[in-house]
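One structure, as structure tokens, below. Some questions next.
Of the protein chains in this complex, all but one are displayed in their positions.
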Amino acid sequence: MSANATRANAMPAGGFPTSKVLWSVVGWLVVFVFFFPVLWMWLEALKTEPQAASSPPTVFFVPTLLEFQEVMSGDFPPFFINSAIASVGSTLLVLVLGLPAAYALAIRPVKRTQDVLFFFISTRFLPFAASLVPLYLLARDLHLLDNIIALTLIYTTINLPLGVWLLRSFLLEIPHDLFEAAQVDGASFLTELVRIVVPLIAPGIAATSLICLIFSWNEFFYAVNFTSSVAATAPVFLVGFISGRGLFYAKLAAAATLASLPVLLAGWIAQKQLIRGLTMGAVK
Amino acid sequence: MSGRDLRSWERRLATTVVGLLIALVGAACSPGAGGGGGAGQTTITLAAVDNPSMADLKKLLPEFQSSHSNIKVNIVTLPEDQLRQQVTQDVAAKSGRYDLFTIGTYEVPLWAKKGWIENLSPFIAKDSAYDAADLIPGISGALSYKSNLYAVPFYGESSMLMYRKDLLAAKGQTMPDHPTWDQVAAVARAVNSSSVSGICLRGLPGWGEQLAPLTTVVNTFGGRWYDQSWNAQLNSPQWKSAVTFYTSLLKDAGEPGAGNAGFTECLNAYNSGKVAMWYDATVAASFFTGDAAKNSGYAYAPTKVKDWSGWLWAWALGMPSTSTKKDSAWTFANWATNKDYTKLVGTKLGWSRVSPGTRTSTYSIPEYQAAAGAFAQVTLDSIAHADVNHPTVDPVPYVGVQYVDIDEFQQLGDQVSQEFAKVISGGQTVDQALAKAQTLAQAVGKAYQ
Partner (left out) sequence: MSAVAEVGGVPVPTAASLARRDAWLRRLPLLPAFVYVILVTQIPFALTVYYSFFSWNLLKDNSFKFAGLENYARLLTDESIRIAVWNTVLLTISVIAISVVLGLGVATLLNSEVFGKGLMRTLMIAPFLIMPTAGALIWKDTLLNPLFGLLPYLLAPLGLGRVDWVNQYPMVSVVAVEVWRWTPFMMLIILAGLQSQNPEVMEAARVDGASAFQAFRRITLPLVRPFIELGALLGSLFVVQTFDSIFMLTHGGPGEDTTNIPFLLYLVAFQGFNIGQASAIGVVAVILTTLIATVALRTLFSIFQVEARR
């Protein structure tokens, strides 16, 4: 059935898959253009400083790990550990707070659901530079400056509206006979949530988590303002290589490669989940 | 799903979540993964600008730790604009994130007057070996308030003209030791070709980037930011001729991408032989490689109406007056800026890496002279003749050679330099830019009248 359909699309009478080859070429060209800056960044990280900023650009060179060594010669693990704590912590909090909220808004609509949804989104309307000074002064008075917990809480706030919206979209896809069945069985709310809802939208949860992780890990401005030495995160580590005097592009590329590695790996490993998650409701 | 599947699935999920939560709670017991000190140790946090001298300090940190085991130093490195913002915020809000920081000749007089930073003279007085008199007078003067030193210099610079003798000679050009801007412009245009630009000048917007060299040009053309009554002077003929000169020189003989060229871009261009001359910080020459290193000549900052137009800048270590760790902070600041440190850098990392522009005695060390050679004298003389109190032909109510030492200058300078960047990119005329800049500067000046 569908196998026949796709074969018919790809192969006109004659057998040579011109259409498939053509679209593959187009596709690969587009992907190459998008991926190239990342590839170039990796290449720059393997050059020496003069090579990294030469004119004309150095395309063929002998790779060296010199700049990587330089970047890793300081005490860099704490930055990454802090980033992990803040990202994973805030993502977990988003799920713990956001899943029940999304559930309430999707499955058991509250009166004025639209307004509640709008309220969540509206918390993202204030640019960070305006909210930063009040938050900074509050954190100072609460002695929460340079404390990774403060950063975790801030990231939760930033990602919660996104989490609630995404999770609600996934929950809307679930046919509600399943919930009716659970209701009939007399399941309590928590049981209903954990035993039925979570497994059903597990890929959706994975997708939401991944997006929250990405945004938290890469966040720079709150990080640099609320931390100094104890709680500094990966983005702060990264910009520390931008030097005012002297060449730094290879070091910066090396640091950027390192700093992006966890998120890159997580994204690539989880992308199947990501697509599955976003595809919830496909099997109708 | 069958009941059995649900239970094992649930169990796995629960275990993972609980495990993560435990890890988080454990992490929550400490405010973060970085820099804790041991028992009996004082931990100080230094917020530092990222430059090669500071990178060397980080490398040599173990030397300090081994001789001062009761003080742990955490160094936070940030690019200049981020550092300035974080430190200013920290000091103004008294949030105490940093016990020591690198601040420049711009911040020191301002903050000393506000009482935000600590007077270091009493600390210096207690250590006879520190020899504050050895500090280059222009630099220590710029870091003082009412004759007291409020920050100790870690790095100092002025500006000079660097040129490729070989590229100039190929077009039959030479450069005197004390050139005028007209001479420099003529040489630049003569040498300029499609493969080699005549001169590299900073165009990158920023009060510390483009405005630094541009203001020195304005100064030596006879202009000034404000007159004695704090009236903005950007609509004066001297400003117009200086800015027109600078932007048209860039257009005719400047590097491609001038609008985004800062120190690093020009350094790259000069090292790759893409530009024949470069007017910038005296420290630039220590980064030359290959042909650029072998064939460079050094001249004093070009002049027009006023002699000795080089700028003056220093990065220095200061501490907030609200700090609770002043003694430990001073111990470290002392270590990082005294004569022994100079010798440490020279012997461990190489004499060319010694921080320039801080101590007069450095320039008498034979190994340093051998390594820094050609440009050491130009550096020393340029710094010596840069006067933050009299940077211009006519008297001014402010302090600073390449900046105006007022709170508002950061924002004003950034805005004005953006307007000039637009001229460089061809987006507006000099007159239009100066008109806008004058309005902005006048609004700021009003507060001081």
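Note that the chains take the letters A and B in the order they are written out, and that residue 1 is the start of every chain.
Heads up, the rule we're going with is that contacts are C-beta pairs under 8 Å (C-beta built on N, C-alpha and C of every residue); 3 or more make two chains touch, one makes a residue touch a chain.
Remember, predicted model here, so these are calculated numbers, not experimental data.
Engineer: Where the complex has a chain not shown, which of A:L66, A:I81, A:L172 or A:A206 is the residue touching it?
Structural biologist: A:L172
Engineer: In the complete complex, which positions of chain B touch the hidden chain?
Structural biologist: Contacting residues on chain B, toward the hidden partner: 85, 88-89, 92-93, 114, 205-206, 255-260, 265, 268-269, 272, 274, 407-408, 410-411, 414-415, 418-419, 421-422, 424-428.
Engineer: At which residues does chain A meet the chain that is not included here?
Structural biologist: Chain A touches the chain not shown through residues 1-2, 5-6, 8-10, 17, 19-21, 23-24, 26-28, 30-31, 34-35, 37-38, 40-41, 44, 52-57, 96-98, 100-101, 103-111, 113-114, 116-135, 138, 153-154, 156-157, 160-162, 164-166, 169, 172, 176, 189, 193, 214, 217-218, 220-221, 234-235, 238-239, 242, 249, 252-253, 255-256, 259-260, 263-264, 267-268, 271, 274-275, 277-282, 284.
Just so we're on the same page, only the chains that are shown with their structure count from here on.
Engineer: Quick one: which bits of chain A touch chain B in the complex? Just the residue numbers, please.
Structural biologist: It comes out as residues 50, 53-55, 74-75, 77-79, 81-82, 85, 88-89, 92, 136-137, 140, 145-149, 194-195, 198-199, 224-225, 227-232, 236, 239-248.
Engineer: Given the complex with chain A, which residues does chain B contribute to the contact?
Structural biologist: That would be residues 1, 6, 9-10, 13, 17, 20-21, 24, 27-28, 30-36, 45, 47, 49-52, 55, 58, 74-80, 82, 86, 89, 93-98, 263-264, 267-269, 271-272, 274, 281, 283-284, 287, 289-290 of chain B.
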